[in-house]
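Excluded from the complex is one protein chain; the other protein chains are retained at their positions.
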Amino acid sequence: MSAPDTRGYFGDFGGRYVPEVLIAALDELERAMMAAFADPAFWAEYHEVLRDFVGRPSPIYRCERYAADVSSVPLVMKREDTNHTGAHKINNTVGQALLARRMGKRRLLAETGAGQHGVATATVGAKLGLPVDVYMGVRDIERQALNVDVMRLLGAQVHAVASGTQTLKDATNEAFRVWAQRVEDTFYVIGSVVGAHPYPFMVREFQKVIGIEARRQTLERYGRLPSDVIACVGGGSNAMGIFSGFVDDRDVKFWGVEAGGKGVDGDEHAASLRAGSIGVLHGSRSYLLQSAEGQVRETHSISAGLDYPGVGPEHAFFKESGRATYVDITDAQAVEAFHAFARCEGILPALESAHAIGFARELAAQRGADDLILVNLSGRGDKDIGRC
Amino acid sequence: MSAPDTRGYFGDFGGRYVPEVLIAALDELERAMMAAFADPAFWAEYHEVLRDFVGRPSPIYRCERYAADVSSVPLVMKREDTNHTGAHKINNTVGQALLARRMGKRRLLAETGAGQHGVATATVGAKLGLPVDVYMGVRDIERQALNVDVMRLLGAQVHAVASGTQTLKDATNEAFRVWAQRVEDTFYVIGSVVGAHPYPFMVREFQKVIGIEARRQTLERYGRLPSDVIACVGGGSNAMGIFSGFVDDRDVKFWGVEAGGKGVDGDEHAASLRAGSIGVLHGSRSYLLQSAEGQVRETHSISAGLDYPGVGPEHAFFKESGRATYVDITDAQAVEAFHAFARCEGILPALESAHAIGFARELAAQRGADDLILVNLSGRGDKDIGRC
Amino acid sequence: MLEDAFERARGEKRMAFIPYVMAGDPDLETTEAILLALSDAGADVIELGVPYSDPLADGPTIAAAGQRALRSATHLREVLALASRCRERCPPIVLFTYYNPVYQFGVERFAREAAAAGVAGAIVPDVALDESAELRAALQAQGLTMPLLVAPSTPHPRAARIVDAATGFVYVVSRLGVTGTGNAPDFAPLRRQLASLRELTDKPLAVGFGLSSPQDVRNLGMLADGVVVGSALIDAYAGARAQEAATRVRQFVAPLIAACFLVSP
Partner (left out) sequence: MLEDAFERARGEKRMAFIPYVMAGDPDLETTEAILLALSDAGADVIELGVPYSDPLADGPTIAAAGQRALRSATHLREVLALASRCRERCPPIVLFTYYNPVYQFGVERFAREAAAAGVAGAIVPDVALDESAELRAALQAQGLTMPLLVAPSTPHPRAARIVDAATGFVYVVSRLGVTGTGNAPDFAPLRRQLASLRELTDKPLAVGFGLSSPQDVRNLGMLADGVVVGSALIDAYAGARAQEAATRVRQFVAPLIAACFLVSP
């Protein structure tokens, strides 16, 4: 387990850029997290909930048709889409909610963009009997009305955030603000490997189950490790989750696929690592999309879950160290992959995951039967029907 | 394995009431099915697809809060909602599609009501590269537009059926008619334990995995068998699937929950076993809702998947023999259970499954800590948002 | 009665003409007028359809006719009464009914009341050989026939058992699928099948499903003993009532009946 340094830095990235009012809460969280991580009973409970409630392990599935015309490489999907609530997000909310209960917190708080993390938090909150408040931009509430309904059915309060871009970025600001007010009894469940230390580390540890399972499954089934692991990168949690299972396997190449939107040469994309620069957002230093003056830019992606100007600090570290390579797939390519994959494999991928799948086909053309490409199919695409 | 007799009868129920043009196809199917069932390689392939593609085994999950106020009985859900495509239906379509491929059939044909079986068939067809035609009533196409989109994204042709009630019953008639025309190269994938022999038997065998897994899981986790097994009954496949895992455990009580609609005393319900009479529909003799003159009645249920006037013949046999007890839950009760379950457990059940869940709470009040109630949570409720 | 009808046609070197009419479409009065018209025109046997909610052997035309008939509250009881009313003025009537209405009526009772109504027999398209024993016995006990269907997909050994069991005549389905005029049969294989059935039995062979024109009739090449025309006939009078419907029926069947003669062996 490669942890960040004591101040929460992965190399130059990470840290804790938050108002003083939150520092004590982050310290308390860090202490509780370390205690929980060292407690086998905590992990036992986490794994039991993942098994019985989430339905883990998620399978790995070898595609039969999607890239068969361009390559003989085994193309294997890690099926996070089969999780309860339909994406990897729930691995993390289970972990954080169990930690919240262990810490005696009374309520959960979450930001959400596409609504997937909001749904995953509302879900776990309902199960554990913890009230949940979700902050969501007004524009996202309009774009993702179905997930709003789901959260409400699960008993969560969904609060509309009308400030700034009215999307995930500002919902996150608002969640921080609300947390600052309620920091004593409220646990802030962050949805990706972003935020102030210890969030990027903690969320990674809760998503690592993806990589650990996938490594074991790949070895069991194919008797070897993948040559390449591919995942889409929004905040970066599903990517970090699968990468971290293979981080010590130095020959396994990591590919993070960002949202190229209408092209990374223009302004309408969300490719923080590919086309951004270093800065501080939502509590940590990493890459982000910003103006020359340090104002955070509005982003664009057809996939709401990737439509975020920042990225987790450990990805910035992986980029700098060369451990992972970051590429992008445009809206149009993602939509094409979505359709092709649905028709060839009978699986509707989330538009986020369709970015990884689109790139996988490109990479497959350069790989052969001795290689093995593992793709994190981070979620199901039901939420995206009618949007492409 | 309790098979029907050679003519496809479970006691007095079942048989093969279809036009002569289909008899040879049913004979061919029966022979191919028996050969496949006797072939370990077939089952190995079936189980591999269930594992890698569907994500089986589905977990069992013990509710913590839903009925805790009325009973200390362990209330355990078999989580078919975590399957790929979100319901038990896919267990069956995987089996039938593999059989179709084995038989050298070139196309799949399916009827659908709510669209779940249509989606499950389209899914497996896409995966195996077999074109799929789905027949669906005009009214259902309107009511279940989302699933129509999904089927089309998966490459299936959805055909609107404008005759009769324009719902599942007539879509089934139409599928039979189309099959009669294309019987040589087309495999008709029926979506429940209904239809002419060998369908009720075959579909049960493909759904039996639910019961086999659940029995093993219950024993492993609780060291005992359930006292009661509950499932909703539309055509009856999810119920037969879970019941058949326990059929030789004579102490395990079976409860089939039909759609009580606006009340079984009136006309607006779909409770064939509770309130119907014996007759012949869609190829087999069973209970059905019909007029004194033998015209099949229009039915009503808030849950599209239960809105069917017939029921599988083996259920009729279980009713007559007393092996299972059939009860009903009204629309209003199902909606209440849907909401309560979502808020207490963080799981949105399909409205179909909500019937089983609603009854489970009633039964729980009569059971204690030494008992164990197992409920088949046949599908997820995402499709039902906005309908209740 | 049925045997006589086929015998007479054979004697006249023609195929028997067997029109299909849906009882009660759009009302019983119209059906009665049509029956009399068919009788006048020279029909040898009449298939009288019993409306059913779920006619899965029928294409759109007959299914829609059944829906209209149900709207006029025509059920098995009403159809039997109609048959009884027309018995003196009509050629032999064979009911064409799905099984469920019969089952609800009661199989024995059905046979009894059908016999009392003077009906010649019953064709039940969803009761193939395998499920036919009980109903066949009940009908036979009342002196009624039960023609069975043979389809293009029926394997030869099974066809042999079917023709054995069939009474009255053997209903030879001309092509895969359901009733309806959409796609015409492929006559070459149909003729081969008729020839091979002919080797199995002396019972009359009546061909149906998808025949709509005099040319279709001629294409049978006298290999059959009878020709059933249903959907095309219904199309011909659809929308009309009573005498207007009867007139249209008369016009429509005349060339078909002529075609039954025209064919040279």
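Letters A, B and C mark the chains in the order given here, with residues in each chain numbered from 1 onward.
Going forward, a residue touches a chain if its C-beta (ideal position, glycine included) is under 8 Å from a C-beta of that chain, and two chains touch if they have at least 3 such contacts.
Everything numeric here is computed off the predicted structure, so don't read it as measured data.
Engineer: If the full complex is used, which shown chains touch the chain that is missing here?
Structural biologist: A
Engineer: Considering the whole complex, which of A:Ala25, A:Met136, A:Val193 or A:Val229 touches the chain not shown?
Structural biologist: Result: among the candidates, A:Ala25 touches the missing chain.
Engineer: Of A:His159, A:Arg182 or A:Arg221, which one is in contact with the hidden chain?
Structural biologist: A:Arg182
Engineer: Looking beyond the chains shown, say which of A:Thr82, A:Gln144, A:Asn173 or A:Ser301 touches the absent one.
Structural biologist: Only one listed residue reaches the unshown chain, and that is A:Asn173.
Engineer: Of A:His282, A:Lys319, A:Arg343 or A:Arg380, which residue touches the hidden chain?
Structural biologist: The missing chain is touched by A:His282.
Engineer: Where the complex has a chain not shown, which of A:Gln290, A:Ser353 or A:Ser378 is the residue touching it?
Structural biologist: Of the listed residues, the one touching the omitted chain is A:Gln290.
Engineer: In the complete complex, the non-displayed chain touches which residues of subunit A?
Structural biologist: Residues of subunit A in touch with the missing chain: 7, 15-25, 163-164, 169-170, 172-173, 176-177, 180-184, 277-283, 290, 292-296.
Heads up, the rule we're going with is that only the chains that are shown with their structure count from here on.
Engineer: Which neighbours do subunit B and subunit C have in common?
Structural biologist: none
Engineer: Sort the other chains by how far their Cα centres are from that of subunit C and give me the top one.
Structural biologist: A
Engineer: Which chain has the mean of its C-alpha atoms lying nearest to the mean of all protein C-alpha atoms shown?
Structural biologist: B
Engineer: For subunit A versus subunit B, what separation do you get between their C-alpha means, in angstrom?
Structural biologist: Measuring from centre to centre gives 35 Å for this pair.
Engineer: Give the residues of subunit B touching no fewer than two other chains, as numbers and ranges.
Structural biologist: none
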